[in-house]
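Worksheet for the structure shown next.
The complex is shown incomplete by one protein chain, all other protein chains being positioned as in the whole.
Chain IDs A and B follow the sequence of writing; residue 1 opens each chain.
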Amino acid sequence: MTLQITTQVDARGLSCPMPIVKTAQAIKTIASGDLIEVLATDAGSVKDFAAWSRTTGNDLVEQSVDGSVYRFVLRRK
Amino acid sequence: MTLTTTPSPTELPIAPPADPLAQAIADVEGLPEPTPELATDQPVKTKELVIVNWSGELDKVWPVLILSSTAAASGVRCKVFVTFWGLLPFVKDQKRIVGDNWMQKMLTLMQRPGIDHLKLSKMNFLGMGPWMMGSLRKQYNVASPRELLEAANALGVEFIPCQMTMDMFGLKREDLIDEMGEPAGAATAIEIMTEADASLFI
Partner (left out) sequence: MEEPLNLVLFSGTDDKLQAAAILTAGAAALGKPVNVFLQYWALDAFRADRIDTDHGLVAEAGEVGRQAVHALRAAGQASWAETLRQAKELGGIDIQACSLSMDLLQIEQTDLDPLVDGVEGVTAFYLNAGAGQVVFI
């Protein structure tokens, strides 16, 4: 099953806290239940996206790493 | 007005099993479950202190370690977010030159990392200040930063290094002392700070 991604955030090369800030901005533009995909290179983002998901209630549906690029898929609350 | 119509609960005789059905169920199932009112041992939320350790100077790191180890010793959960200049004291001692490029290496040559090489923010006097602090500390039997760090760690204080700072100094996880937890960023710092009962920026 492939997930239907509504929007993407390319936060590669951005340092903390910009990956989270860009994602928070972008998730406001999609409907509840829709998915957002984030690419980041900040190693701290692994813990940060988990924390962000817990605090905001937007589910972290998927997460993976490919070399130095982290990928997160979140579902808007 | 008569008081006899409302006897106090202590004077009530032990109630006979009024409900035969309940009695029968109790007979079959053995002892009844404790009623919810009796289960009052609900987990009391442990108090939590979060410290952002931003400065790397002796007279700032010291209170951070004193407060965090005291908190942990007092049953207060304590997390320390270690960021900016505050990260260098938590670099391994034997690690003299860290970083990827000449600038980061030069930086750590000038500011020797490690918990035993802290400078004072005031009255450093080319190391005389910390040396005098050290003598006073021994004279008055105050624990050194290293001893406090070991105590804090043994008491379960959680040290969280800031990933962005590690990038800035070219530090890898293995360059930091083993007591440090997983690196994280601002969202983690905010989560722990706002959930804590008190947060300090030192």
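Basically, a residue touches a chain if its C-beta (ideal position, glycine included) is under 8 Å from a C-beta of that chain, and two chains touch if they have at least 3 such contacts.
Bear in mind that the values here come from a model prediction, so they are computed numbers and not experimental data.
Undergrad: Return the single residue from B:Ala71, B:Val91, B:Ile115 or B:Ala186 that touches the missing chain.
TA: Touches the omitted chain: B:Ala186.
Undergrad: Looking at B:Lys47, B:Lys92, B:Lys119 or B:Arg146, which residue reaches the missing chain?
TA: In the complete complex, the chain left out is touched by residue B:Lys119.
Undergrad: Tell me where the left-out chain touches chain A, residue by residue.
TA: 13-18, 20-21, 23-25, 28, 51-52, 55-56
Undergrad: If you put the missing chain back, which residues of chain B would it touch?
TA: Residues in contact with the chain left out: 52, 54-57, 83-85, 103-104, 106-107, 110-111, 119, 121, 164, 167-169, 185-187, 189-191, 193-194, 196, 198-201.
The rule is simple: only the chains that are shown with their structure count from here on.
Undergrad: In angstrom, rounded to a whole number, how far apart do the mean CA points of chain A and chain B lie?
TA: Distance between chain centres: 28 Å.
Undergrad: Using the touch rule from the top, collect the residues of chain B that touch chain A in their complex.
TA: For this pair, the touching residues of chain B are 162-164, 166-167, 182-188, 190-191.
Undergrad: Mind listing the chain A positions that touch chain B in their complex?
TA: The contact residues of chain A facing chain B are 15-17, 20, 42-45, 47-49, 51-52, 54-55.
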